[in-house]
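A protein chain is absent from this complex, but the other protein chains hold their places.
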Amino acid sequence: MANQAHENHHEPHVLPLPVYYGIFGALLGLTILTYAVSFVGLPESLALGVAMLVASTKAALVAGVFMHLIWDEKLNILVLAVSVLAMLLFFGVTLMDEMSRGLILPEEGTLFKQNEDAALKEAANPPPAEPGAAQAGGKGAKLKAAAGSGEGSAAAPAAAAAPAAGSGEGSAAAPAAGSGSGSR
Amino acid sequence: MSATTIDHSPSHAAGEHGHHDNYLVAKKGISSWIWTVDHKRLGIMYLAAVILFFIVGGLAAIAVRTELMNPTKDIMDADAYNRMFTLHGAVMVFLVIIPSIPASLGNFVLPLMLGAKDVAFPKLNLASFWVYVLGAAFFIATLVTGGVDTGWTFYTPYSIKTSSSATIALLGAFILGFSSIFTGINFLVTIHKMRAPGLTWDRLPLFVWALYATALMQVLATPVLAITLGLLVLERTIHIGIFDPVYGGDPVLFQHFFWFYSHPAVYIMIVPGFGMISELITVHSRKGIFGYKPIAISSVAIAFIGFLVWGHHLFVSSQSALAGSIFSFLTFAVAVPTAIKVFSWIATLYKGSIQYTTPMVYALSFLFLFSIGGLTGLFLGSLSVDVHLTDTYFVIAHFHYVMMGGTIIAFIGGVHHWWHKFTGKNYNEKIGVIAAIIIFVGFNVTFFTQFIFGSQGMPRRYWSYLEQYHTGHMISTYGSYLLAVGLFLALFNLLASLRNKGVAPERWRGVSLEWETATPPIEHNFESIPVVTAGPYDFPEVRAARTGNGH
Amino acid sequence: MSSATNAHDDAHGQAHHKFHQHHFLTMAQQASSAKFGMWLFLGQEVLFFSGLFMAYFVFRALYPETWLHSAEYLSKTMGGINTVVLLYSSLTMALAVRSAQLSDKKGLIINLIQTIVCAFIFMVVKYFEYSAKFDHGFLPGALYHGHEFIPGRPELFFTVYFTMTGLHGIHVVAGIGVLFWILKRAIRGDFDSTYYIPVENVGLYWHLVDLVWIFLFPLLYLVR
Partner (left out) sequence: MKTPLLADGSAATFWLPEAASTFAADHDYLYYLIFWISTFFFVVMMGAMAYFMVKYRRRKQGEATSDIHGNTKLEIAWSVLPTLILGVFFVLGFRGFIDTLTPPANTLNINVTAQQWAWSFTYPNGGNDSILVVPVGKPVKLTMSSVDVLHSFFVPAFRAKRDVVPGRYTVLWFQSDKLGEYDVLCTEYCGTSHSLMMSKVKVVSQEEYDAHLKGLTGCQDGQSLAECGGVAFKRNGCNSCHSVDGSKLVGPSLKGVYGTEQPIVGGPAVIADEQYIRESVMNPMAKIVAGYPAAMPAYAGRINEEQMGALVEYIRSIK
């Protein structure tokens, strides 16, 4: 028959209270663990990995027990699995692109250094009528005191060998870019 | 899928003499329509809205083509032109093609095909319709506030900087997204939980399979569009910088976000068309479908692989070569199930009893046009050829062959196919066929020309162009006028039938469940829940062949 | 092959329930459909949030120094308190569903009230965190005017911070709304062991809000 719904779900499936308290205790413990690990000073990628591992465990506990997924229809588990899979594909492929832009040509993977494109910022400021925009230029300039507004946005990055009209100013800006983090 | 019994359904299911009124007259007054939770009335309301917006988008297209008749200014300046092609694209994509088959035909037919009294969540269905109207109202509002000039793709950073009223259009598309998600959830639950007894997965009409694959994509992809457009609205209002290079954001990231939705959206648009064609070809040639399982499964396969090919819109956009290559590979992978479908439809005609009804003429012209659309996709999927062709009229022609030659033609065919079921009236068959042929000819004149001057290098979204493309544009414009004539003729033919009195006799009779109820259907669809004992295409003619006693 | 039976009045002899909708054959079918629909909605929520997580990962990869330094200005303590508050509310929500399953009206009401109180505490803590960011000029994008030097693109970090926690906050506020609705119905006595699917669905929604926070907390506050 097409509808399993006729058959199942006659009586509610009730879990004993200690299960709930036990899961809550485990969640608290894992929270304390991840909080404590953040003070250890692990290298960044390792810290990210550990934090994600702990968070995934917590998520599995909440989804499995609090959301009753372990005892639920298989279909509902499938829904969650498919949506998480779609999300991971989205992350994976987009990140793969962002990380491999400079694979063939290094300059293609280079975002403009923040100080080099101050002129770009000036040029692209939205019309003053827009709220919030009017302040943008001023405080931007104040924060990035190192930036000279004259540096040409047309200048090629140091990586690109091509000399450009503004190359003089461009390379002058390059040391300041040490604080910026344009490249991958 | 074949059933051994010929006792197709209980006789009392077809309640021709029941004491229930049909859905059109069961309740009276405007408010009984506005607040209706009846999936059939909602389907009709969607149908009316979709046709209305198709006319709006179509008139915009005529205006665009007229302007392009000559390389110089014909009827509008560059700014007006940019707003006009954006209007055409946005209205056609968001208001017409996406809801066309699923929300209007699907809404009406799906519960009937499943033998259910309604969709799983009727109130959500109603909400979905009014959310659609609200989103459409935002789109219409942009007309009053001066239009939008970003193109329907809203590429950053132009969409951040433009002074046109893009914010309103973005909010409109954001809202429409939720309408689409609600419909998708509703359909998935309905198909999973509300099938009539005996209606197993391998007895579902292929239209239902197609709607299932579509709904899956609507639920999984549309939320990404919603968050993208939401971020873009914030980008325009408070400049949050995610897509804006001025603040270190990445404009190409927007394209990833956008196409992660919009490529599956292309399949959201075409897969229901596939389902529609499966119904038309079988019913009007009285044949079971050739290869039920491959067609059903390829719908779902296309839905899944469709999530992995979005980057083929970004081959020249500074996407990495690695990503581009992977996307190209997967794009070719999605071509295989599509090819299988087309082969199967053609094979279905073999040893059929083909009647040249209006819906069948649309189905055959779909096969012709969609084949061209699919094959030209191979040019665009090949990395090096795409470099030359992308962003030219070749792409315009390609997606019109798929979206219009595919989805819209299937949609019009479907409306003719079920018009009698919807209204109880028969339209003029001769005029219907003539209109279908005019549309077919006009379409090819308009868009095949564009393959040629597109290959020659004519870029898209150009208000004026170099002299060498003049002849092509002129032919294309004349073709579009012919196309418009055909479309209006088809519409008038359908509307004229509404003036006939009484319920006309049925001219073709399928064997899936929607044909088992009264015409027009009663308010709760079935007098009693039918029990299914055979597949969806087990026509008497097929059974006659099987038992060998065909006369 | 089954023969043609009339399924119309074939409702397993169940009495017609007050909340039984006519287009479902049985209460069990209705409950199962509603729950499947809710899960699909949650699946769509996962993808909805994924856009912002995507932005987080991309910009973290493009501006690693910014991420390392900007996170210093978020309070681990406040984030930690909110984590515990949300986890506790998740527990009370799960217990509320359990009470409904056992037809325990009093337990249901008490657990729902506890959940709502936790949601309010969460929003109050969030308010203090946000006002601290506003005072220091740590605002998204063009609004950013922080005085402390943070390398790279701090405005992007705070864009990601505000959009992620903001969208999550909107979900918490919406959650408070539906919790009040379900509380009202619980007081009216709508729910018992034969009909508790609205409680269960609101519970699923509330747990998802918790799930999102479980990932937000380490990503934004802890990993530096």
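Labels for the chains are A, B and C, by order of writing; each one numbers its residues from 1.
Basically, contacts are C-beta pairs under 8 Å (C-beta built on N, C-alpha and C of every residue); 3 or more make two chains touch, one makes a residue touch a chain.
What you see is a predicted model, and the numbers here were worked out from it, not measured in a lab.
For the chain that is not shown, the touched chains among those present are A, B, taking the whole complex. When the missing chain is restored to the complex, the residue among B:Val252, B:Ile439 or B:Ala518 that touches it is B:Val252.
One of B:Asp74, B:Glu429 or B:Glu541 touches the chain omitted from the figure, and that residue is B:Glu541.
Note that of B:Ala26, B:Leu143 or B:Leu375, the residue touching the chain absent from this view is B:Leu375. One chain is missing from the display, and on subunit B it is touched by residues 1-2, 78-79, 82, 149-151, 155-158, 161-163, 245-246, 248-252, 285-294, 315-318, 321, 324-325, 328-329, 332-333, 335-336, 339-340, 342-344, 346-347, 349-356, 364, 367-368, 371-372, 375-376, 378-379, 381-388, 390-392, 452, 455-457, 459-466, 539-542, 544-546, 550-551. Touching the omitted chain from subunit A are residues 101, 104-105, 107-108, 110-112, 117, 119-120, 122-128, 137, 149-157, 160-167, 169-170.
The rule we apply is simple: only the chains that are shown with their structure count from here on.
In terms of inter-chain touching, the protein chains here all touch one another pairwise.
Distance between subunit B and subunit C, defined via averaged C-alpha coordinates, is recorded as 34 Å. With centres taken as mean Cα positions, subunit C sits 20 Å from subunit A.
The residues of subunit C that reach two or more other chains are 2, 25, 29, 32-33, 36, 40, 43-44, 47, 50, 54, 58, 62-63, 142-143, 152-153, listed in rising order. Chain contacts: subunit A has residues 1, 3, 5, 75, 82-83, 86, 90, 94, 98-99, 111, 114, 132-133, 136 touching two or more partner chains. Contact residues on subunit A toward subunit B in their complex (touch as defined above): 1-3, 5, 75, 82-83, 86, 89-90, 93-94, 96-104, 108-109, 111-112, 114, 117, 120-121, 124-127, 131-133, 136. Put simply, subunit C touches subunit A in their complex at residues 2, 12, 25-26, 28-29, 31-33, 35-36, 39-40, 42-44, 46-47, 50, 53-54, 57-58, 61-66, 68, 76, 80, 83-84, 87-88, 90-91, 93-95, 97-98, 101-102, 137, 142-147, 149, 151-153, 193, 196, 200, 203-204, 207, 210-211, 214-215, 217-219, 221-224.
Touching subunit C in their complex are the following residues of subunit B: 3-5, 7, 9-10, 12, 116-118, 120-122, 124, 181, 184-186, 188-189, 192-194, 196-198, 219-224, 226-228, 231, 234-235, 238-242, 244, 247-250, 253, 256-257, 524, 528-529, 531, 533.
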